[in-house]
Structures are given as structure tokens and as C-alpha cells.
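Omission of a single protein chain aside, the complex is shown with its protein chains in their original locations.
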Amino acid sequence: MSSSHAHSAHPPSAVEDLSKPLHERYHAASHFKDREHEFDSVKMGVWLFLATEILLFSGMFCAYFIFRLMHPEAFIGGGHHLEVKWGLINTIVLLMSSYWVAAAVRHAQTGNQKWLQINIILTFFAGAAFLFIKFFFEYWHKIQVGLLPGKFYHYTGHADPYEPMWWGVYWGATGIHASHVIVGMGLFAWLYFRSRKGHFGPGHYNAVEGVGLYWHIVDIVWIFLFPLLYLIH
Amino acid sequence: MSAGYGHHGSYLEYKGGHNDPFWTVKLPRTIWDWASTIDHKKIGVMYLCAILFMFFLGGMMAIFVRTELFNPNTVTTIAGKTVVAHNWIGQHMGVGENIAKSNEYYNRTMTLHGVIMVFLVIVPSVPASLGNFLLPLMIGAKDVAFPRLNLLSWYVYLVGSIFAVMSLVSGGVDTGWTFYTPYSTMTDDGYLRVVWMVTAAFILGFSSIFTGLNFVVTVHKLRAPGMGWFDMPLFVWGIYGAAIIQVLATPVIGITLLLMIFERTFHIGIFDPRMGGDPVLFQHFFWFYSHPVVYVMILPGLAIMNEMIATGARKPIFGYRAVAFSTLAIAGISFIVWGHHLFTSEGEVAAVVFSAITFLVAIPSAVKIFNWIATLYKGSICLNTWNLYALAFLFLFSIGGLTGLFLGSLAVDMHLHDTYFVVAHFHYVMMGGTIIAFIGGIHFWWPKMFGKMYSEIGGTIGFVLVFIGFNLTFFPQFVMGSQGMPRRYANYVEEYHLYHMLSTMGAYTLLAGFLTHLVTFLHSLAAGKKAPPNPWGSLTLEWTNASSPPIEHNFDHEPVVVHGPYDYDNVIPPQTKPGEFVLPRPAAVAIQH
Partner (left out) sequence: MTMTLPTTLGQQWLKEYFFSSIGASSQAADTENLFIYILWINIISFVLLMILLVYFVAKFHRSKQATNYQVSAAHNTPLELTWSIVPLLVMIPIFYWGFTGFADKLAAPQDSEEITIKGKQWKWSMFYRNGASPQSDEMELLHTGQKVTHFIVPLNRPVKFIMSSSDVIHAFYVPDFRTKMDVIPNRYTSMWFYPQKLTDMTINPITGKPKNPPHKVYCAEYCGQDHSEMGAYMSVVPVKEYEDTIRQWTDYPKTITLLKVGEAVWSRKGCNSCHSVDGSKSTGPTWKGMYGAKHSYTNGESDKLVDENWLRRNILYSQERILLHEDDNKVAYPTSMPIFAGQINELEMEGVILYIKSLSDATKAAAENAGKITVQEYRDKEKAAKEGGTAAPAAPPAKP
């Protein structure tokens, strides 16, 4: 890839001191002045991306409120099928994961490799736990009794005629959120293997910072979903 | 500054050994080189080719549409049975006798035309091709902020197009480019076409988010030393404004299309009245994106205009700051006028507010037009193909924009909504605005991009054909529109026949015009004479500091900005032949700054 090598970390001229750890040997891509410059840019990019994420979900919330106004009874009826218990547990799980990912960033800054890796793993498993609870204790049960979106809805108990729509909203919102959690876990796995190689340290932790911010957004979205879906009846 | 300058030689040139065998080494290497490049210039060029191809495709659909409408149905009654003769699409699809079928073919052709032109052509057109190529050059950067993201967005665009093509070959969609529910969730039931097309639009959305995001960061972080916000070429301002809208509006269409896919596949009912949903809600969601996006379409067009007008008149853009801020004003206001597409949906009171704001958004556009015409004053105006296009833009976009005022006025829109008047309006702004500026821009930067000059004769002939053809195609549509000809009609009553025939002839003239351009460009690539670094005597960095075509990392030294982008009053354009360009005579009156 002749055209891309110039952008890669090592300008041909630079003399390498191989004794240093990788993250200290890191050079910003050649179109940036230095690491700071690159770091700021990456951070700005991530923030913009998160802005789009927020807008995406706010579209979802917008739909939620409009239909809640149109069919309050369906939404109340539907909400009663959700177990606050599981919602609450999942909220706590995500809040803890938020703390761990923040810690991970801090350890990256201080170059504490051991705890950096530990926190990344913790966050990863928090995500896993969230999904496990969501799928095993919530989705699975609803699939069995037929509380499914739209035409797949075949719940037999007495229900408001518009509840299929509520389930559309429920599955839509939580589904899109869950898919974000899955992506997040992928990112943490990736971070973990890079951190094993010692890629991150005081001078260079863009990736950790970025993924961290992303994970916070995923949490915040859930913080909104939880009361809207589980609590407001 | 870390290393990386140094590799000289055009970004286009083959970097391998000079006697590499062609088939086994040179070709595969070159292909891989392009496919894997993260050089914004190469990505820009690849986009340019893809977009022009899609433009061709969409144009062909338009030609079919026009051919059909030239003489859709002459009904003759044979033995009591009405028989439809002359039905172009119909006959070529082998259903000449059958109105219903040929209507359906028409609807699909018309929809594909709209979808291709909007999602695959005009939205990415200028930013992804010229923007990608020029933005870093103009602000003196070596690349966009995130080159790999840039490559990704190119491949996302390809994947999106593939979905669109899949939908096309599996029969196409007949929803209209606006995908209005509940029709779009009911039609073609049991086929995946619609889902594919909507998915395509969804994916393309990401491509444009990535590009926009990349540009915003690039403009904020990568400007060369000495280039403040108001030393940027106005092209950059325009692309920047469009990029902001892309980043903020696209997610909403994303979720909307996602919900629509759910609706189609699971029937969750949110847009389906029979299940308690609200079909009009979709329209609100859709236009909340799609109105801002019309300014995503036009802002880059306006951006190109600045460069062509300034260089073509060798004048500083009159009222630089006004033009810069009007860009931001348009971007801002564009988010709160979507309701003007729904005046006749339910007759809501909110319509009044939307109407008022719609008129407001016209002002910044007006300001730009005025400033450009003022820029010509006391200039030294050339009439190269690209400047002809710049002047044509002023003519056509003014008509397009001014007719927007009819539509913004509530009572009149009750009559004009969904008639050909609207069709004419948006072709005058999209085709007569953006595409005209785009074609002009391609001519303008052609020497820089490919290092070859094009033939002015060929260019001028093409321009004349396009200009005449365009007005011939779309002006009659204003008339038949105000006379009540509804849009998306495969048939029409006799009284509109004349206008439709004129319109169709215009379309063929347009085709001829664009083909002339195509030939001119191909000829230039094959046999054009070598381009000097700064043929038009422009003052922006891509002309003054880079060679044509630029070297792999744009500049061999980090450019330092020593003069404004339009400082024609005091600076002889660098890299031009001595004596080729002169300075203006100092004005008699004192100049105010």
C-alpha cells in the first residue's frame, strides 16, 4: 500500500529506541502536528459521532411519546408486563460498567497497564451480564407468551387492541439499544488485545477515550429507556 | 511537523518499477493501490466517477419518463373495446395494450429516477467528490482528519449503491422517492424490493454522516498556520455548513427508515392507521430530514459558485463575511421549515408558522445572489465554460428559488402542491442549481485534478445545449403545473399535451449536452495538453501552492498563508506565466475595509 505508508505510525526517517514501550514510540499520523493535535481531533470526531447517536435515539423517544399520547391505555397495559426488578438490576449493571470504563481511561492516562486491562475486562463482562439478563430473563419469556411486535403478537390474555404497537416500540427501542451494547463489547474485546500489546499509555490512549465516551452514551440512553418503559404507568 | 513531505510526483502516477509487466504486475498493483488508498484525492476521484455514472443512470430513467410522457396514451375505441396505442414504456415492456401495467412501469421508472438522483447523486455529489479532493488542499492540509474513515465511507457508499441496484434489478420500487406510508408499507407485499431500497437509503445515510463528520473536524483542526476562519475560501465554508447539516439531520432519517423497515417486516403498526398508527407522522419525520437535506444539496453548489465567480471576475467576493454567515444562517433555519411540505396534509394551524419561516430562509440565499452579482462589478470577467456555468447558475437558481416563494405562500400552495409546478421548482434548484454548479466545478478544477486541459469549444457547445435544453424541459412544467397537472401521473388530459412534448424535447437536448461534456472530458484525458499549475490565475492554496495534478501529499512544504483567498487587488496569482495576469488599477475613491 504505497499510498498509505506515509500515514502510518513510523515516518521512514525516524530513529527507533526499541527499549521504549509501544505507546511511547507512537507517532501521530503524518497529517497531524503531534499526538495532542491528533488526540483533540479524534475526540472531536467521537463527540460528533455521539451527537448523531443521541439524535438517532431521540427520534425513537419522539415516536414513543407521540404514540403514548395517542394510546395511553395500550402503553400502560403493555408496561405492566415488564418486570421493574430486571430493569433495575440492568440499570445498576450499566452504571457500574460506566464507573469501570471511566477507571480504565484514568489508568490508561497514568499508564497502569494491569488495572487498565482489569477494568476493560470488567466492563466487557458487565455488558455481557446486561445482555444475558435482557435476553434470558426478559426477551425469552416475552417470546414464549407471544408479547411480540406487530403481526407476531399472539398473546392470549386480555389486552388493549393497540398493545401490539406498544410491543413494536418496546422491541424497537430495547433492540436498537442492545445492538449498541453488543457493538460496545466488540470494541472492548479489541481494546483488551491492544492493551495486552501495551498500545496504550499516558501519551496515547485515543481509542480507550473514544470507546469510553461511546459506552457512556449507551448507558445514558438506557437511563432514559428504563423509566420510560418500566416505571411510567 | 513530523516527516511525510518528500514523495514528489503526481498522486496519479504509477509508483512501481517502470518495466513492470502490465497484466501481471502493473494492473493488479494499480487497482489494489486505488482500492486500498486513504489518499483523499484518489477517494475523491473514485467518488466522482461513481457519482457521474449514477447521474447517467438517473438521467436515463428521466429520459424514459419523458419519452413515456411525450405521448402516453392515444385512446382509440375498436369494436367498443378501448385500446391504448403509443405507449412507449408499455410497448417496450411488452404490455402496450394494458394501461394498468404500463402505469406501473411508469411509476417504478419515476421513483427510481428520484431515488437515484437524490440519494446516490446529488446528496454525495459535490462534498464527496470535489469536497474530498479540494478541502484539504484549500486549507493547506495533507489529508482529511480521518483518512481511513474516509475510505470506509466510500465503501459504505458502494454497499448502499449495491442494495439500490439489487432493488432495481428485482423489479424496482413504486413508492415515489418520499416513501410515504401507508402506501410504502403495503405495496409489493411479499417482495423485498422496498426493504432493499430503504436499506440502501439507510446505509447511504451513514456514508454521508462519516463524510460530514470528517469534514467538520478537518476544518476545525487542520487549517494551515495563518489561516483563520475568515481566511478560508468560501468553498470551505459551504462544505462546512453542509457537513454540519449532514451530521445533525441524517440520524433522524436513519431511525425513520429503520422504523419503516420494522413496519414493513413486523407490521408494528406505528405508521399504519388500521393498527392505530399515524401515517402523517412519517411525513413529519421524513421532511425533518429531507428539508434540511435540500440545503445539503445546494450549499456545496453555492460553495463552488464562490470560487468560480471570484476567479472568473478576478475580484474579492463582495461582502465575504455576509456570504460566510448566510451559509450558517441557511444551515440553521433549514431545520425548522419542514412543515412546508405538509400544507395540505391536514390543514393544521402550524402550517402558518412554517410558511413564515420558509420566507425567512429565502433571505440568506438572496444575499448570496446579490453579493455575487456585485462581485462582478469592475471585474475582469472571462467566459470559460466553467464561468458560463457560474453565470447560468445565477439565472437558473434565481428562478428556482423565486418559484419557491409561490410554494411557501399557503393559499397558493393549496393549489400548486403535488403539481408539476413543484417538479419544475425543484429541478430548477437541484438541477439548475447544484448540478449546474457541479458540472461547472468539474470543468473548473479539471486541470488540477487530472493535469490536463479540456477543450473550451467542446465545453462551450455542451454548455449551450444544456442551458437551452434545461429551460426547454422545465419551464413548460411551471405552466402546466399552475394549470393543474398533478405530478407522478403516467397519463394526462389532452390540454397538457403541448407542454409535455416541449418538455420531452428539452430532455433530449439535455442528453445531447451532457454527452458532449462526456466526450470533451474523455478527449481531454486521452489527448488534452498538459495543464499549468494555475491556469485560471486563482489565489486559493490548491492553485498557488500545489502542482497540477498535486503530488501525493499535496504540498512539498507545509504551505504558509500569506494572502487571503480572494486578494486579487494586491496579489498577482503565483505559478502563472509572468504578465499573463495583471493587477487592477487602484480605484479613484478610497477603499473601505
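The letters A and B name the chains in turn, as written, and every chain counts its residues from 1.
One rule holds for everything that comes next: a contact is a pair of C-beta atoms (placed from the backbone, for glycine too) under 8 Å apart; a residue touches a chain by one contact, two chains touch by 3 or more.
None of the values given here were measured: they were computed from a predicted structure.
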In the whole complex, of B:14, B:34, B:56 or B:180, the residue touching the missing chain would be B:180
Out of B:12, B:261 or B:369, the sole contact with the unshown chain comes from B:369
Given B:201, B:351 or B:472, the correct residue touching the omitted chain is B:351
Against the hidden chain, chain B presents residues 72-73, 75, 77, 82, 84, 99-100, 103-104, 107, 174, 176, 180, 182-183, 186-187, 273-276, 279-280, 313-316, 318-322, 343-347, 351-352, 355-356, 359-360, 362-363, 366-367, 369-371, 373-374, 376-383, 391, 394-395, 398-399, 402-403, 405-406, 408-415, 417-419, 479, 482-484, 486-495, 569, 582, 584-587, 591-593
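Simple rule for what comes next: only the chains that are shown with their structure count from here on.
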Cα centroid separation, chain A vs chain B, in Å, comes to 35
Within the complex, chain B is touched by chain A residues 1-4, 6-7, 11-14, 27-34, 37, 40-42, 44-45, 48-49, 51-53, 55-57, 59-60, 63, 66-67, 70-71, 74, 148-152, 161-162, 164-165, 167-169, 171-172, 176
Counting only contacts in the complex, chain B reaches chain A at residues 1-4, 7, 11, 15, 32-33, 36-39, 42, 136, 141-143, 145-147, 149, 209, 213-214, 216-217, 220-222, 247-248, 250-252, 254-256, 258-259, 262-263, 266-270, 275-278, 281, 285, 552-553
